[in-house]
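I'd like to ask you about the structure that follows.
Note that one protein chain is taken out, while the other chains of the complex remain in position.
== chain A ==
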């Protein structure tokens, strides 16, 4: 039997507002528990919510970036359920009249083709607090710092048919919200969380299979693993003649296992109704237009610009434009060194590798765009070789020079490349004189074998120059001299 997977995503994105969606308390991450929860967040009696305009603005920005209809009338509802980290006993969210209506985003598939993923809607809501089940001796602790943090929940149509597409879609959303500056994108801090709805059906079947929802995945990797696991589980059940139970599941990224959290029968009746403390919000055209006018450049547009403005390949442009901070880093460096290709290579190569290895964001890079540009300038003017550049890069990364000057490091390490031809010619002559046997071999070799043999001589010269000879120039001189030698005999 051939099976087909159908995936839909609900993505929770924490909005990067300074204060909460209905109170003035700070949304900063990592504070001592309950130090950023005011009377409103604690649901003290008599307190009332006042909506944060920034949250609306950010949600509208997202809507405009995904070609969505903006809900001009936006209504908050109460979703009622009891939970210790939900202080009011209801979550203020949107249901029938969300702020962002149907939209779509494009993703690029492995074969290079693009696919449009439809977004059903996106709505504004408040985050809950956190229940902490460790360190309390059989009891639970409640931290309400996160309670009231603004979220948009982005609900896709079931348009994805495998984990790769789901991840591409999630990454695209990540790229959009960070480009817009409406989310810090810090997955490890829960700034973006995914609920994945998965069902399988036989190929060609119209009707959707029974779906399960795997909740609260907070990394692309876990999402990919969870989908693979769940698809396999469902297919196994169906092939064994079983049926899928509609249920909510939890994936454990450490053990790579998932378990059922609750089935549909246990589902709450949330008793939604419009929140009487918050009036419907009407967004007029002027408001929406003013946001549209200030919309920052989006990843797709930026990619096109990088191709046309910097003559980057589609691949390089895609990688550099995807993340706003990377794009900014790239452009800041290029302005100085005027070499887009080299800058792209360094960012996508050495810099990315180091950042990844240390799990750092580009904004935390110890090397500034200016330093990288200076480094590239020194490569271009032959002051240092690429190999030396890596050494300088290392020194910069380790902050060996307290001023962080590329030139100072080159000088301190004595890395200056020898490009002076007369000095290099002398070195070449010496190596030719001292390696008679190798020269004879070279001479006797067929021309197609010779380039490979050249490396030996270059290596000898580099050794003699303690690595400071400019390999490019050595190559030229060496070839010239060897050709003379051969031709003269």
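To be clear about the criterion, contacts are C-beta pairs under 8 Å (C-beta built on N, C-alpha and C of every residue); 3 or more make two chains touch, one makes a residue touch a chain; residues count from 1.
The criterion applied here is as follows: contacts and distances are computed from a predicted model.
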item	value
Protein name, per the UniProt record, of whichever chain is missing from view ("Glutamyl-tRNA(Gln) amidotransferase subunit A", "ABC transporter permease", "Cytochrome bc1 complex cytochrome b subunit" or "Chemotaxis protein CheC")	"Glutamyl-tRNA(Gln) amidotransferase subunit A"
Sole contact to the chain not displayed, among A:59, A:142, A:327 or A:372	A:142
Sole contact to the chain not displayed, among A:136, A:273 or A:315	A:273
Listed residues A:42, A:288 or A:307, member touching the removed chain	A:42
Chain not shown, touching residues in chain A	39, 42-51, 78, 80, 82, 84, 87-90, 140, 142, 269, 271-273, 276-279
